[in-house]
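Each remark here refers to the structure printed beneath this line.
With one protein chain held back, the other chains of the complex are shown just where they sit.
Which chain is which? They are A, B and C, in the order written, and residues in each are numbered from 1.
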Amino acid sequence: MKAQRVELLVCPMATPADTEGLQKLADLGKIKTETLVALVGKTEGTGAHDDWGRVWADVALREWTARFLGISPNEVAKQVIFVLSGGCPGVITPHIAAVTREWVDVPDDTAGEDKRLVVGRAGSDPMPPEEVGRMGQIRKVAEATHHAMADAGLTDPEDVHLVMVKVPGLTTASIKDAESRGKTVVSHDLTFGPEGAGAYANDAAALGVAMALGEVPEASLSDDVVRRNWDLYSNVAMTSSGGEKRHGEVVVFGNSVESRSELRIGHSVTKDFIDAEGVRNALRSAGLTFNGLPSETDLSRLVHVFAKSVIPGSDRIRGQRITLLDDTDAYQIGKALGGMLVASVTGRTTNYVSGGERNSHQGPPGGNIVAAVVRADG
Amino acid sequence: MKAQRVELLVCPMATPADTEGLQKLADLGKIKTETLVALVGKTEGTGAHDDWGRVWADVALREWTARFLGISPNEVAKQVIFVLSGGCPGVITPHIAAVTREWVDVPDDTAGEDKRLVVGRAGSDPMPPEEVGRMGQIRKVAEATHHAMADAGLTDPEDVHLVMVKVPGLTTASIKDAESRGKTVVSHDLTFGPEGAGAYANDAAALGVAMALGEVPEASLSDDVVRRNWDLYSNVAMTSSGGEKRHGEVVVFGNSVESRSELRIGHSVTKDFIDAEGVRNALRSAGLTFNGLPSETDLSRLVHVFAKSVIPGSDRIRGQRITLLDDTDAYQIGKALGGMLVASVTGRTTNYVSGGERNSHQGPPGGNIVAAVVRADG
Amino acid sequence: MKAQRVELLVCPMATPADTEGLQKLADLGKIKTETLVALVGKTEGTGAHDDWGRVWADVALREWTARFLGISPNEVAKQVIFVLSGGCPGVITPHIAAVTREWVDVPDDTAGEDKRLVVGRAGSDPMPPEEVGRMGQIRKVAEATHHAMADAGLTDPEDVHLVMVKVPGLTTASIKDAESRGKTVVSHDLTFGPEGAGAYANDAAALGVAMALGEVPEASLSDDVVRRNWDLYSNVAMTSSGGEKRHGEVVVFGNSVESRSELRIGHSVTKDFIDAEGVRNALRSAGLTFNGLPSETDLSRLVHVFAKSVIPGSDRIRGQRITLLDDTDAYQIGKALGGMLVASVTGRTTNYVSGGERNSHQGPPGGNIVAAVVRADG
Partner (left out) sequence: MKAQRVELLVCPMATPADTEGLQKLADLGKIKTETLVALVGKTEGTGAHDDWGRVWADVALREWTARFLGISPNEVAKQVIFVLSGGCPGVITPHIAAVTREWVDVPDDTAGEDKRLVVGRAGSDPMPPEEVGRMGQIRKVAEATHHAMADAGLTDPEDVHLVMVKVPGLTTASIKDAESRGKTVVSHDLTFGPEGAGAYANDAAALGVAMALGEVPEASLSDDVVRRNWDLYSNVAMTSSGGEKRHGEVVVFGNSVESRSELRIGHSVTKDFIDAEGVRNALRSAGLTFNGLPSETDLSRLVHVFAKSVIPGSDRIRGQRITLLDDTDAYQIGKALGGMLVASVTGRTTNYVSGGERNSHQGPPGGNIVAAVVRADG
């Protein structure tokens, strides 16, 4: 019997095009051509629509991966899933995490004693601009999520702790394309603002995950609920979007008794925007056991944290007014604040934190999803 | 013998000109014409140079206070110190805290069992634009700090836990004025950027406090050390500046056995930008006793937190690179991050958090000052 | 017979609350309690949603007007229309223009030799948040436009050269109000972005004017065409919106043979975003006659210019790509660019220029409306 052994290797990046960390891992044999399944990271820059940091990082990482795999850059997407989230304001260190999966031979009858990390990935069918932020995108993400779960060897949605999705957003050009074919698009706003195409794309992707995992019944879904009915959401979907994409890409992380990984994943949801305990709960869910605050030893077992930092739709936190919804730079500030919430708990800045949008189907109203990967002890 | 009884009353504000909370306190007799000594708050808006929220709040609060005291707005500054810090990005609720001081009769020989909150204030001599950010401003703030300590009845610098200072900054008009008189000014940059006049003004004020409290020997001070020698700093100075000011204003908070206040103040310094434990240490310094995390009961005794959120001068936190120094909106983001650090510990958003400047003489390099006021138990 | 004599008096403002210029005009008798019909101006600040400059200006001007008229600030709106547009980036001098209308006795049979400036104004019925950006707002603006034309003594739409409208926008609070009553709102985006509530409000107001003037047939209007069908537009509507408004306010400017004003108004439309000739055509329309460039003498007769600066919906100007649609600060930049286009023609910075939104029903696709008021010669 073949069992997975999954690793997560975090490389800080010195510039958007810095592939030194990856190359070093490759040189050390920690990343092999047959084991690399995903690159997940945060790229520096503003994360705004006119930020070229993420685009450049995507190009540079794709070229590096192509050279590493000995294939052409256009072929990379078929073998390695890229999830790059733009914008590292504040205390989020630009970094790339390589996800590797090795298949090891194990005796047929020896399931692991406890559940350990598995990973699966899948690409979706192409998503034309008229589907962005709508049922077309939802359904294609749901389908790809099913494929990625199967690839991970997961069948029970309860074992899924994180689904990262990258989907196409809209651009001036793709809107023009859609409308020239007589189609409408969900929004003419290219930002991640409350009615922005980026926000719609992210949220359709989240609902696609929720549909796949049964968090939301398919019957309750329609174009009209996206960014309107906040009672529909996923607790494990982290999604982002980019204008340059044509397909969706899905990476599922979960735990399985059939895994031989040293790692385990867990997740939780913050109860509101300032809830540090929600972050600690994610560490606990992944297997760290502590009262109050995690110790240095606990934190030394922490491998990585993935968190969303969606701005709440309400202008109140615990009864008091905040101005975040009205702040001019709210997209940047909201993302930065999530970075601080996580860093102040983990004691490190190399956390994956994406967000800044106002409200989302990623997590319940006001709350945010946090997933943690820890090295199992013993 | 007369002893002080100091109260701190926090009123969230719905708009920059909202004085309803103050009026309600006045109607309830909690603020009296003879007890109001200071208004300290955070005003909404960007906090940037073209933000009119703080200016409007200043005008509205000054008019309210003038009506309340039955004097003209121009006379208000002689009786009540205003410290308004602009910019509430993220999770900082716009609010005003009224500081009241009542003098109560106590038997001559009964010093309190423990030290409790006292407050003192003083205005400085006028500071012309050519003194902003330089020794002239440093010396005048030091002198006013001495006066404010005397007004508080404090003699030992160890008993001083917070010195809030508001000083004149520069404006296009005041620079023109200075240069027309053949004087130079410290900077032509009107922002709070690393070479901005706002940052120089804040830092000269901080060094003035440090000089007054003996944190920095006078001999080590000169125009040249401001924003250059970061080994010189105060651990209790929180300073801000505004172009419309002509004088400095100083409020000193400390503890004294001669106080009959129900409140106690303490302070601490964070070790770096993501150090939540530093915030908890400020609560402990003020008298909350807890291991790990404060309980709800502990937090119910917390009256208010004052914190700086100065951006570190280094691009590294705990060994990893961050981009905060280069972020376009760093001034906003830096301030917002401090708000999150404090709110995630206090569980509330009505905290006074000012900052955003890169590096400061307010606190040691990389660290930030946090002061907390708690209601003493028993 | 009574005939109008309309004047337009432009006062630069030194701060958002500066009413000195108006007071001086009042002291000189140029503004009288019975002649003041409107205050139209540009207020400093960012013009963004968290800019308090405009709100403060509104409060200060309303208080001044109330004192001037001897009524309460709440009553001011019934007598004087306020159209304050926020944001003076670049080369737009913050200013307020007082519009006065005197009724002079003239012999019954002496119509003027040529048409001169008349003005009329009207308030609308209240517009609840659910009507913002939709037919409700369109119809109420159309109705108010008819009333304002009647007030101006205008019947032929051809004689109308400028209709300034200020309507309610949305706020976090008003959205909550609408949704608590089971209503939907047009957008949850509070900005003037492409799907922002501010843009929808402005555009519904423009279509209301277009409907009133017959520029667009009523039958072609519906909720669905707002910010979607750009073939529907007005050539004379300049609209803005603010969250604090509850009613719409309309001021109509036109020319009439029955006027005894010294002023005349004209308007034109730019053919694209860089079309300085469009600005010059507005001057010509108002009665300046020049080839090529206006002379100093021509410009000395120019009293005021009102211009929109809507960002084109296309990313091409005269065949070349621009990035304006994607620029992070496009709202500010777009408005600033209009200010430059006008100032570079008029040779002065005290022009009323509002805009920054992407695309609008104010003017044809890509083009912007410019109206000019000149002092008639002879």
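The criterion applied here is as follows: a residue touches a chain if its C-beta (ideal position, glycine included) is under 8 Å from a C-beta of that chain, and two chains touch if they have at least 3 such contacts.
Since this is a predicted model, take the numbers as computed values, not measurements.
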Given that one chain is not shown, which residue among C:P12, C:P128, C:G153 or C:P365 touches it?
C:P12
The one residue from B:G53, B:G196, B:P294 or B:G347 touching the chain left out of view is B:G196
Out of C:V6, C:I92, C:I265 or C:A371, the sole contact with the unshown chain comes from C:I92
Where C:A77, C:I333 or C:A376 are the choices, the one touching the absent chain is C:I333
Going by the touch rule given at the top, which residues of subunit A touch the chain that is not shown?
15-17, 44-46, 50-53, 55-56, 59
Touching the missing chain, which residues of subunit B?
46, 48-50, 172, 187-191, 193-196, 227, 313, 315, 323, 325-328, 358-359
Against the hidden chain, subunit C presents residues 12, 14, 44, 46, 88-94, 273-276, 291-293, 317-318, 320-324, 327-329, 332-334, 336-337, 339-341, 343-345, 347-350
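One rule holds in what follows: only the chains that are shown with their structure count from here on.
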Centroid from C-alpha atoms only, then distance subunit A to subunit B, rounded to Å. What do you get?
40
Within subunit A, the set of residues that touch 2 or more other chains is 46, 323, 327-328
